[in-house]
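Some chains omitted; the rest stay in position.
Letters are used for the chains, namely A and B, taken in the order the chains are written, and counting of residues starts over at 1 for each.
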Amino acid sequence: MLKEMLKNLREKAPLIHNITNYVTVNDCANVLLACGASPIMSDDPEEVEEICALCAGLNINIGTLNRHSIPAMRLAGRKANALGRPLVLDPVGAGASRLRTECARELLQELRISLIRGNISEVKSLALGSGSTRGVDADLADQLREETLPQALRFAREFSRSSGAILAITGPIDIVCDGERAFCIRNGHPLMSRITGSGCQLSAMSAAFLAANPEQPLEAAVAAVCAMGLCGEKAFSRMGPLDGNASYRNYIIDAIYKLQPEELEAGARWELA
Amino acid sequence: MLKEMLKNLREKAPLIHNITNYVTVNDCANVLLACGASPIMSDDPEEVEEICALCAGLNINIGTLNRHSIPAMRLAGRKANALGRPLVLDPVGAGASRLRTECARELLQELRISLIRGNISEVKSLALGSGSTRGVDADLADQLREETLPQALRFAREFSRSSGAILAITGPIDIVCDGERAFCIRNGHPLMSRITGSGCQLSAMSAAFLAANPEQPLEAAVAAVCAMGLCGEKAFSRMGPLDGNASYRNYIIDAIYKLQPEELEAGARWELA
């Protein structure tokens, strides 16, 4: 089922509006180009509605939120909702500060979010209004592993039902679910946690997959998560003896660029939970 | 004629002040270092005049403009004008929002711009105050191809005359012209459109070429455009089977770093129109 998702993305080449952090913004732009989409970044309240209206999807990432970008997130989000465009929320660091937790929760209350993409700590903070994320990394105790999977699945299904958003909770194992179906994904490589922005890139790319596959948002999200993980594996297999995380970062984006629909179909390791 | 331009740039090593977007700013800094210049980025109104006064040229890029950077663009631009330093304007996304179109048009009215570097849609929006750019990519119908070249040349010459700026309109074919002479440039590679920031990099590098060649700004702009395109070709020829747009991005900057004056002279594909 996933190959169609990527084919549609490559054919439709959606333009994606990103209000994102300045740490990984360049990688987000390049990964969008790699997967077949086009990026535009804009976060001034005066123009975000117009920019959003030109685009097929919106990606909001609170990684370096500030008092100016928050109103822009609201305005752009409302416009995306009004136009029926997919809206991805990446609650980077929710739980690490009141500003982040509250901003993410307010966006979730005020807007119809299509997809939430975060680690388990961030998503829990978003759901529960508290939590103790260690910045941008998932708490170890909380990490999505085989032992914690059943519990995480229960939480994810419930939160998806109550929020109306698809969830993509990423970690050693990834969960993608809506209120009815849940997928467990076992692609990826541990080294992905040693580059900055693999999560941000996935969020941006998810917006592109959703924009190109409006009838099947859950499958589109699964495709995005599998694509990122599979490319993390492919990139790792390319590593030479002198390569570290900087080369790995480039190899992942390269792998997204090279990824073929059949290859995604064959390499994706997902199962219905 | 182009080799002198690059020789002068490498010898004079101009410091270039950039007020640019946060998406491609790192690439702009590294490409300036690669071509032989030095970058400084500064966009706070309180300091831009002082910073500008230290520099040999100014590059204004509106890719992620906001209410704070716009006044800084004005202040720095006036200072560059007062000091007789070259000023490059990259109207990223002009036409995509009223804020961008108006900001770019006001800068053009208030300041003496030495060089405008953009795609055809952006430059048309700047000239005509309207247009329909698809974000940062040129409209397909508008793209600079052989069929649309005569018409684009007419537009470019006229706009250069009325604005007083040299134009560098880039696309599958590039036009560089002032009110009297027009050059068509056929360097480059289609893959350059699959990395973010090749246009931004060219704008930054153009400021460096102009700063190092104050007597021949048109030739300097031609040299910058040919250098970027030629390095796009060289970088492509280096691509391995696993390389995608992330590696390509690095290879282009590497190629600028390695580019020799004689090589630029020999590889540049320009003609007077």
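The rule we apply is simple: a contact is a pair of C-beta atoms (placed from the backbone, for glycine too) under 8 Å apart; a residue touches a chain by one contact, two chains touch by 3 or more.
Please read these numbers as outputs of a predicted model, since none were measured by experiment.
> Starting from the 2 chains in place, I would like the total count of identical chains in the complete complex.
Shown in place are 2; the entire complex has 3 copies.
By our rule, only the chains that are shown with their structure count from here on.
> Distance-wise, how many Å sit between the C-alpha centres of chain A and chain B, to the nearest whole number?
Roughly 33 Å, centre to centre.
> Given the complex with chain A, which residues does chain B contribute to the contact?
On the chain B side, the touching residues are 21-24, 26-27, 63-67, 93, 96-100, 134-137, 194-197, 242-247, 249-250.
> Looking at the complex, which residues from chain A come into contact with chain B?
For this pair, the touching residues of chain A are 15, 22, 25-26, 29-30, 33-34, 38-44, 46-47, 50-51, 54-55, 68, 238, 249-258.
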